[in-house]
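Right, one structure below, let's go through it.
All protein chains of the complex are present and in place, except for one that has been dropped.
Up next, chain A:
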Amino acid sequence: MLSIKNLHARVEDKTILKGLNLDVKPGEVHAIMGPNGAGKSTLGYVLSGRDGYEVEQGSAELDGHSLFDMETEERARAGLFLAFQYPVEIPGVSNMEFLKASVDAVREARGDSALSSAEFLKLARVVCKQVNLPVEFLKRGVNEGFSGGEKKRNEIMQMILLAPRLCILDETDSGLDIDALKVVADGVNSQRSSDRGFVVVTHYQRLLDYIKPDFVHVLSDGKIVKSGGPELAKELEAQGYSWLADHPDEVPAE
């Protein structure tokens, strides 16, 4: 469903992605790990079309449609979802208004009928509960004053409400306490299905104990330098990334 080929992209005048390839099929969960600054978040931003992130070469298709021909909102409506590493605070805009506007837009694009305010409220309450956020959070400004963990749960809530085709979770586990980690993982697992794909960016093996990936990739200096099964995450946890610096071209034997 997601097919990225030879992607080169830059921020300002610095090339960050340098020939990245990735294929995600429906039902698969791919974990991406890699050192700080490798370009993991950049990949999410480029795919979702953030201003200032420029594609130099290569392609990315979601269900056969070129993402780079679409506006950010069109990509979301086509089923791309990015859970942000740093969710944005928007004081003055209530979480409820935001969630409703977003669900309305995505449903409309899919040709689904609009939900009434009452229907939506009911749905939002259920999902709030699912991610263990008090319903009062619906009334607060978007992420305004939310703790780090609350912001991440709010991202998962949005993901569940929008029912996307492909979910990119950028360090959704960072800053979570043990219980919240389980809540987030349960949220993700509840959404796993044979027609949905996941790209989970994480630094920690721990998350992958809860969300069992089909593939694990190492992203370094703008490229996927190694791919493997779940066992690769365990090796990385043990070895770190120093082998990348010492022998950038030689990856350790499995």
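Just so we're on the same page, contacts are C-beta pairs under 8 Å (C-beta built on N, C-alpha and C of every residue); 3 or more make two chains touch, one makes a residue touch a chain; residues count from 1.
By definition in this document, contacts and distances are computed from a predicted model.
Think of the chain that is not pictured: of "Fe-S cluster assembly protein SufD", "Protein-arginine kinase", "ABC-2 type transport system permease protein" or "Phosphonate-transporting ATPase", UniProt labels it "Fe-S cluster assembly protein SufD". Per the touch definition above, the residue from A:F98, A:Y210 or A:Y241 contacting the chain not shown is A:F98.
Note on the undisplayed chain: of the listed residues A:I4, A:V46 or A:V106, the one touching it is A:V106.
Of the listed positions A:F84, A:F120 or A:F215, the one in contact with the omitted chain in the full complex is A:F84. For the chain left out of this panel, the touching residue among A:S3, A:N21, A:S59 or A:T72 is A:T72. Within chain A, the residues in touch with the undisplayed chain are 48-51, 71-73, 75-77, 82, 84, 87-88, 90-93, 97-98, 101-102, 105-106, 109, 141-142, 158, 162.
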